[in-house]
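So the structure is just underneath, and the comments pick up after that.
Yeah, one chain of the complex is gone here, protein chain that is, but the others are all in their spots.
Then we have chain A:
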Amino acid sequence: MDHRPQAWGRPRDDVYGAYDHSYLQSGGPKQMTQSPVVTGTSVIGIKFKDGVILAADNLASYGSLARFTDVKRLRVFLGTSVVGFGGDVSDMQYLDRHLNELAIDESYEGGGAQEEHGEKGKLNAANLHTYLHKLMYRRRNDFDPLWNQVLVAGLDAAGKPHLSSVDLRGTAFTSPSLATGFGAALAQPIMRKYAATEEDAARLTRDQAVKVVQECMKVLYYRDARSLDKYSIAVVTKDGVELKEDEQLEKQSWAFAEQIRGYGTQTV
């Protein structure tokens, strides 16, 4: 038996045969994400009078296969903001772990001084958006992008509702309503009917906004083949985050499908 320290803890060659190094090549070109693999579809968000609502379904697709049906794509940051992830799920998990780390560091900062000051002085949604923007743009410049488009919802430094977006290229912007992926084509026009401008959004009540979002999720389920009728919805206000992760689309009506040739499973 090989007693040299180099062999400690390794499979024994006399039992398993010599290790085939061709399986783990350190040489060759460095590989980076060329396309997403397991993906989440649209995330939608809309501002209202006292806060922001974010929603995304619970599906992670593997190509066109509905592979995982209980994936939570809305993540809470510091109890005050929510990040919604569209795009690659493994990159989402990386970002989620990274943001958790950031939240822990942020909570330690100041040696517990936050205790007396509550949420004051913590990173707010606007700060978080700036950070994610820098992170995504940095990765794009490394030619190793994080294949996501994310929405950030929460309040800004002045306590006003904040809703913003960053994508894998580091493009960042804000709007009274936002949607990623297919939602940009299907949900955004519906939300714009209710919140075209900041002023419109500031008149929306919470119940109205929730209804709009539910309506959008339904349309997305009708028309987006990579979507699911189980979804998560988060309402962010100054009182914190209310996150429901097991919502079901209600009052579906597929009557319209019969009129459309090529939609669904007709044989003629």
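Note that a contact is a pair of C-beta atoms (placed from the backbone, for glycine too) under 8 Å apart; a residue touches a chain by one contact, two chains touch by 3 or more; residues count from 1.
Assume contacts and distances are computed from a predicted model.
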Protein name, per the UniProt record, of whichever chain is missing from view ("Proteasome subunit alpha type", "DNA primase", "GPI transamidase component PIG-S" or "Glycosyl transferase family 28 C-terminal domain-containing protein"): "Proteasome subunit alpha type"
Per the touch definition above, residue among A:G63, A:G79 or A:G159 touching the missing chain: A:G159
Touch criterion as defined above, residue of A:K134, A:K193 or A:K211 at the omitted chain: A:K134
Contact residue for the chain not shown (choose from A:A56, A:L123 or A:L204): A:L123
Listed residues A:D70, A:E109 or A:E198, member touching the removed chain: A:E109
Absent chain, residues of chain A that touch it: 109-111, 113, 117, 120-121, 123, 126-127, 130-131, 134, 157-159
